[in-house]
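I'd like to ask you about the structure that follows.
Missing here: one protein chain of the complex. Every other protein chain is in place.
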Amino acid sequence: MRTGYVWEELYGWHDTGTHAAFVAPGGLVQPHRHVESAESKTRFAALVEVSGLGAKLDRIRAVPAAEDDVLAVHTAEHLERIRAGSAAPRGGDAGDGTSPFGPGGLEIALLAAGGAVQAASAVVTGRVTNAYALVRPPGHHARPETGMGFCVFANAAIAIQHVRRHHGVERVAVVDWDVHHGNGTEEVFAEDPDVLTISVHQDQLYPKGTGRLTDRGRGAGEGSAINVPLPAGTGNDGYLHAVEQVVLPALERHRPDLVVVASGFDPAALDPLGGMVVTTTGFRRMARAVLDAADRLCDGRVVMTHEGGYSPVYAPLCGVAVLEEMSGERTEVTDFLAEEYEDLPDQALRPHQAEAVAAAAAAAGLQRAGAAL
Amino acid sequence: MRTGYVWEELYGWHDTGTHAAFVAPGGLVQPHRHVESAESKTRFAALVEVSGLGAKLDRIRAVPAAEDDVLAVHTAEHLERIRAGSAAPRGGDAGDGTSPFGPGGLEIALLAAGGAVQAASAVVTGRVTNAYALVRPPGHHARPETGMGFCVFANAAIAIQHVRRHHGVERVAVVDWDVHHGNGTEEVFAEDPDVLTISVHQDQLYPKGTGRLTDRGRGAGEGSAINVPLPAGTGNDGYLHAVEQVVLPALERHRPDLVVVASGFDPAALDPLGGMVVTTTGFRRMARAVLDAADRLCDGRVVMTHEGGYSPVYAPLCGVAVLEEMSGERTEVTDFLAEEYEDLPDQALRPHQAEAVAAAAAAAGLQRAGAAL
Amino acid sequence: MRTGYVWEELYGWHDTGTHAAFVAPGGLVQPHRHVESAESKTRFAALVEVSGLGAKLDRIRAVPAAEDDVLAVHTAEHLERIRAGSAAPRGGDAGDGTSPFGPGGLEIALLAAGGAVQAASAVVTGRVTNAYALVRPPGHHARPETGMGFCVFANAAIAIQHVRRHHGVERVAVVDWDVHHGNGTEEVFAEDPDVLTISVHQDQLYPKGTGRLTDRGRGAGEGSAINVPLPAGTGNDGYLHAVEQVVLPALERHRPDLVVVASGFDPAALDPLGGMVVTTTGFRRMARAVLDAADRLCDGRVVMTHEGGYSPVYAPLCGVAVLEEMSGERTEVTDFLAEEYEDLPDQALRPHQAEAVAAAAAAAGLQRAGAAL
Partner (left out) sequence: MRTGYVWEELYGWHDTGTHAAFVAPGGLVQPHRHVESAESKTRFAALVEVSGLGAKLDRIRAVPAAEDDVLAVHTAEHLERIRAGSAAPRGGDAGDGTSPFGPGGLEIALLAAGGAVQAASAVVTGRVTNAYALVRPPGHHARPETGMGFCVFANAAIAIQHVRRHHGVERVAVVDWDVHHGNGTEEVFAEDPDVLTISVHQDQLYPKGTGRLTDRGRGAGEGSAINVPLPAGTGNDGYLHAVEQVVLPALERHRPDLVVVASGFDPAALDPLGGMVVTTTGFRRMARAVLDAADRLCDGRVVMTHEGGYSPVYAPLCGVAVLEEMSGERTEVTDFLAEEYEDLPDQALRPHQAEAVAAAAAAAGLQRAGAAL
């Protein structure tokens, strides 16, 4: 078994400027670092190397996504918007004012999408069993006609369409554990019965009005979208419960040829944006569960694309934990912040969380012993 | 009515070094900024000025706390520990390895305690009605014999003992809304029936094993400590419920001459350490409730000491909101991040939160109509 | 004698974004902090307070420069350019691509110009003897029709025109010791015989093609501009030699009612942009010489406007040294970096530097005993 790994230094050059958290500065808003800064990614990549893990992974080089790959997901207007902003002396924004990029940002965004494409291609062609694409900017909020939520292009969706068009993949399932709703990926495949999208997220955190139980896909894709909105404060057991009660049975029902994970580490306890308290243990257990399901369903073919995760210190620990599960390799990295968060009472499943999960399972038509609390 | 305000540039020079979050770097821990960095405080102070609020406050200058004021709360051994670390070429740690300070750190810590002393003195002598001491390092975790949790000296406790010894104040109530348990303040006054300490915090976040319902003070102080441990994910309504069901009736029962608020903004939705989702609205409502109670009970005498709050962008917004409530002044500052967090479903009171509050009220022997959900 | 001091927190919010040194990022240019970042100014302001100097200065509050004050120096087109950039979602540039500002940047630039205006007004009306306007963005490169070199508005020139129009000042002399040529100020007054501009700078550093010996003003202003281009590597004695041989005799010849110093600390040894090796001693001696001349010529009326100086560590030390000279107050601040730079052999006057100074004196028609090497 080999695990592929994508990381390019250029991802660290994606320039989100001086937004305060994610709001443009000016007036009474003092400039700061955009919360989606390079740090959480460059420190993740550094830890992969320093821990020795990098030497055991199959390094896959990204190449820019081809224009036709982008246009298989996005409108020409959106691509032009990014091209124009990229050529502007002060850069542009992907569409919502919170997703800035600098001059030349198109090149980096294409390389992010292309990193996901290469990772997925390496998996489906058998070069590697699974792969983690540590790309930036993220992608799961990007819709066909616009970027949003710090995302420029829908990296995972572009990769999925690529391997379906070029490598004979038919059925794909997306598992999105980013704390925000994976609205973009859902939208791309909303009418496509062959691509199942499952998003586990904090209810109504972002975007507003999407990711509800009742959002289940449209037309021919009715039922191919599953949402598991969870209350703030959910911890490791709550997340694993969602995985076991909804994600796994849905995967089994869908029988994908490939599983794509939109891997955001913003459900982490130390994340500034999310309100969850997940630790490395939680991410490790979720990864294990999904990887095992993929073993049963599709020869272990899993591609993870990096999405959110805004703690420069903790996201790298989560990332290495997931990579350890993917590769079977163990490092000497320890979760040096576990002491504070691992034993929180909030790590236990609480009744209202179980209810939320049960409601999601029911909405998805998943009947499974043990689905009730 | 006048509101006093303490801020000294030297607070921004407190040097917490390169800890990763709050763990000393080395080995597989890459150096970073300590999460308790100057930014959240210097940006708060800057916003006070830029918004025009500073011009309407009564600026109180801090002076270093006198040694006898420190020793009224701390052991001589602890003071010596800080003095020794302060004189060491690479600085020291206040006691637990997560509370570093640089060379000369003693001077800054004394100025922080002294800022609280001056603020409290200004309130009890009638120079101002209430006062906010924006001090650093924080204090509410510091115990008599040691600092911990980024705290060097117990600023609020030192101020309380000062005004009791020098200004005829007898009964004091401490309201601690920092997301972590105010264990240090509680310990200082654990056997003192005249000082009530109330801490509303995330259950078992920090420190471990303190801040439980059953921790109620000791000996003569039995009942003078009240703890309200809340589950992760609590929002504005949950916090206000805790204030209304526990804090306010406890204040009324205690009838303090002075109310001290340990004002941490780490229950905020954007805080990296806490797991709560409070917004400026929540802090504003809590402040209003406590201020109104103080109006009824002690001529409005409220001193707030700044404790935690680790979002460099959001803590300043929370701080200005509280200062607006204290002073009655309004600025043009808006919570530019409210859109994401203000109407989360998690802002509503949830049953398990109400149960936690009811349990705290019961443990504190507070019977009040409406205490039940 | 009183020394006025202008500093506003808003100056620290001027947003120069992510330029690499001073070049817009993109392509093979990795984003970084613009070299003209807030730090060198906010740390200067902090040191003024922490050293106790601030308490001894007369704090003058800035107000935004009036539009007619701006238009007395700049074209309406330039003001509109700044207004438009300020209203753009990603901000603008003052004219040359190296002078970025963020949304709302107009307000800050007007407050910088207004800080200079208030400082100058306080001096000429006798409220204070002299004053230091620690403003940002800087101003001495801004020409009537454009900003450039990180400068948006010509702060000093605007202040000069204000006091000439409103406070009966007639003759002004500008001494610019910034390491770059004060081209903007020179241009504003190029045809005005009543305003003498003297710039001591590194030859042909910036801008290219200006600040030459032969640039002496135009038309009626012929002779009212003096340039002293110095070779890289000039130190304290070389700078003082330039002051003694050119600046002082020129001031005496001009007999100004007011001396304005464009005070850049980028001739400092630790400055990243300049190639000079001046230390706090050098700035102190230059300030002393100019202040003494002003005592003789115009009752000590000196206004300094802050210009360049890009060492976040050393510029504050230079600034406090100059403020000590202006105010006659002494602090406990020591030049903790002096050991490395103070006794460099390069601090001595070298023959080729003396030649450069002599050439400047000759070009300016200044005959003074000792002007020859």
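Chains: A, B and C, in written order; residue numbering restarts at 1 for each.
Everything that follows uses one rule, which is that contacts are C-beta pairs under 8 Å (C-beta built on N, C-alpha and C of every residue); 3 or more make two chains touch, one makes a residue touch a chain.
For clarity, every value in this text was computed on a predicted model and none was experimentally measured.
Peer 1: Could you tell me which displayed chains border the chain that was left out of the figure?
Peer 2: Within the full complex, the chain not displayed touches A, B, C.
Peer 1: Can you say which of C:E8, C:E325 or C:D346 touches the chain missing from this structure?
Peer 2: C:D346
Peer 1: Considering the whole complex, which of C:P144, C:P193 or C:P231 touches the chain not shown?
Peer 2: C:P231
Peer 1: Out of C:V50, C:A173, C:V246 or C:A321, which is the one that touches the chain we can't see?
Peer 2: The missing chain is touched by C:V50.
Peer 1: Consider the whole complex, including the chain that is not shown, and state which of B:P103, B:P193 or B:P345 touches that chain.
Peer 2: Looking across B:P103, B:P193 or B:P345, the contact with the absent chain belongs to B:P103.
Peer 1: For review purposes, identify every residue of subunit C that touches the missing chain, sorted by number.
Peer 2: Those residues of subunit C that touch the unshown chain are 20-23, 28-30, 32, 35, 43, 46-47, 50-51, 202-206, 208, 231-235, 269-273, 275-277, 311-314, 316, 331-334, 336-337, 340, 343-346, 350-352.
Peer 1: Can you name the residues of subunit A that touch the chain not displayed here?
Peer 2: 8-10, 12-13, 45-46, 49-50
Peer 1: Quickly run down the residues of subunit B that touch the omitted chain.
Peer 2: 12-13, 15, 17-18, 24-27, 30-31, 89-93, 97, 100, 102-105, 107
Operating definition for what follows: only the chains that are shown with their structure count from here on.
Peer 1: Which contact partners do subunit A and subunit B have in common?
Peer 2: Common neighbours, subunit A/subunit B: C.
Peer 1: Centroid of subunit A to centroid of subunit B, CA atoms only: how many Å?
Peer 2: Centres of subunit A and subunit B (C-alpha means) sit 36 Å apart.
Peer 1: What positions in subunit A touch 2 or more of the other chains?
Peer 2: Residues 30 of subunit A touch two or more partner chains.
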